[in-house]
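Removed from the display is one protein chain of the complex; every other protein chain stays in position.
Chain nomenclature is as follows: A and B, assigned in order of appearance, with residue numbering initiated at 1 for each chain independently.
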Amino acid sequence: MNTVPMSRASVTGRATPAPPGPARPARPAGPAGPAGGGRLPRVLPPPPSVDRAAGLNEHLDRHGPVPYRGARHALIGDVRASGLTGRGGAAFPVYRKLEAAAAARPGRAVVVGNAAEGEPASHKDEALLTLAPDLVLDGLQLAAEAVGGGRVILYVRRDILARSRIDIKIPERRRRGVDQARVEVIPAPGRFLAGEESALASLITGGAAVPRYTPPRVFERGVDGRPTLVQNAETLAHLALIARYGPAWFRELGTLEEPGTMLCTLRQADGSVTVAEAAIRTRLDELLDLRNASAVLVGGYHGAWIEAGQAAGLTLSNAALRPLGAFTGAGVLAALPAGRCGLAETARVARYLALESAGQCGPCRSGLPSIAAAMGELAGPRPDPRVLADLGRWAGLVEGRGACHHPDGTVRFLRSALRVFAGEIGEHERGRCVAPGAPGFLPVPAGPRAEQDWS
Amino acid sequence: MTTTLRVNPIACSGHGLCAELLPELISLDEWGYPLIADGPVPVRLAREARRAVTDCPALALRLAPQPEHGRAGAARRVP
Partner (left out) sequence: MGVTSSTALWYASRATGVVSLVLLSAVVIIGILVNRQGRLPGLPRFAVLGLHRNLSLLAVAFVAVHVLAAVADSYVSISLAAAVIPFVSAYEPFWLGLGAVSLDLMAALIATSLLRRHIGRRTWRAVHWLAYASWPVAVVHSVGSSTDLRHGGVPLDLTIACIAAVVAALAWRVARAGAAVPRARRVRELMTPGGRPPGPAQPYPLAGAGER
């Protein structure tokens, strides 16, 4: 009944000029994959077949066989040279995670591909699992080989699993010898924190998908107390291509510090949503139509708002975004239509974030609902004058005082809203609003139905 | 060797003994949860700090051997 959301997946992005240097390496013979590093798409399939997955044969024809190296560690050098960073939101260098997991005894590490996609505004992991599942599974196999993993898991949000049916593809790969390691598919609940790495490890170990206290981090002690490598599904897809075409190929797009491409979920002001693959440092106004937008939400619900005018001059890169308190994150770019109230949208999301707190840590459990209620007050007419001071105090009180970064991300999102929508706050104080009573624009799922929703 | 006080926020249920025992370093926020001063524990308070760790009914306090990096305050992303 549910159509694949990414029936409209499109491919955009301009290749940034390749950095001067050695000639482009020769394309490996055989696979008819990306002809050169400067071309898009990479992980997404090329048009016109953008609304269904390629079969395994098509995939192998296009990219060639999975380039196993035959030994642990062997791939890590290439990953390091490529500069690949995690695409799950934290942008941590992938080679360092691989090295940490590879330090364990052979067969001890647990390797998890993370397709929990806890961010409601993001659809990229679902798009990948629907359109390029074999690439993700290739990456999972390669990562498992590189670290000597003894257990390989694909952790997929329940409804994405149901729609993509990626579990059907795995036995065929195994049967045909494409997969060396057996892959377990573990469904994840549709909760915001379900993809957090300690919550992931907790659920796989048999508990609820709620964060655990760290240290130790999951790369030291994760699933069943074993060193655990957690990589976002998109990261694994890029890994699968780097293994085939090499780090220099990967670096032909993007910047020196942030090489490669990334998937973005583009939410336009007219309400349309697409997933696009773009080279890093693509201009934001090439991805989003900003003509009718007042602000842009960058990164997701733990990201930050930026004024549309400012956003027009920015690029999709942490170098450009960090000075404004934002970062690329999981690639969510949402344009707020000019006729919508940013405070009301922020309040709706803040309420969602408060409900999504695992409720384990006092400051988050108590502070986030207070913050959300205060935002709700601010989103209405003539808010109580104490609300802003309360918000400031509570934001300062919850930051850094949870076991995970849920309160921190919420505060970042909130503070950016207070900055960017300061003018609207003034309007509300005078009893005016740009869009009183307008329906919500940003996607906010219904709240948890029961305590059991954590498993 | 310096030690810092760290609280496990999941284990902490806001008993508040730590703030009574070590008011120089620990105060309680408006919800009853501990706010711990940054930095190493001064040597003169080492005994009180150890007592706070032992007496916490939830065993949520710990004396960590090195100073913590950047956890307090600024939002930080982790892999």
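Worth pointing out:
Convention: a contact is a pair of C-beta atoms (placed from the backbone, for glycine too) under 8 Å apart; a residue touches a chain by one contact, two chains touch by 3 or more.
Quick caveat, the model's predicted, so the values are computed rather than measured.
The chain not shown here is touched by just one of A:181, A:273 or A:319, and that residue is A:273.
Contact with the chain not shown here comes from a single listed residue; of A:74, A:103, A:186 or A:373, that residue is A:373. For subunit B, the list of residues touching the undisplayed chain reads 8, 11, 13-17, 20-21, 50, 53-55, 57-60.
Heads up, the rule we're going with is that only the chains that are shown with their structure count from here on.
Centres computed as Cα averages put subunit A at a distance of 33 Å from subunit B. Note for the complex: subunit B touches subunit A at residues 8-14, 29-33, 35, 71-79. Partner subunit B is touched in their complex by these residues of subunit A: 86, 89-92, 96-97, 197, 211-213, 217, 327, 360-364, 366-367, 397, 399-403, 405, 408-409, 411-412.
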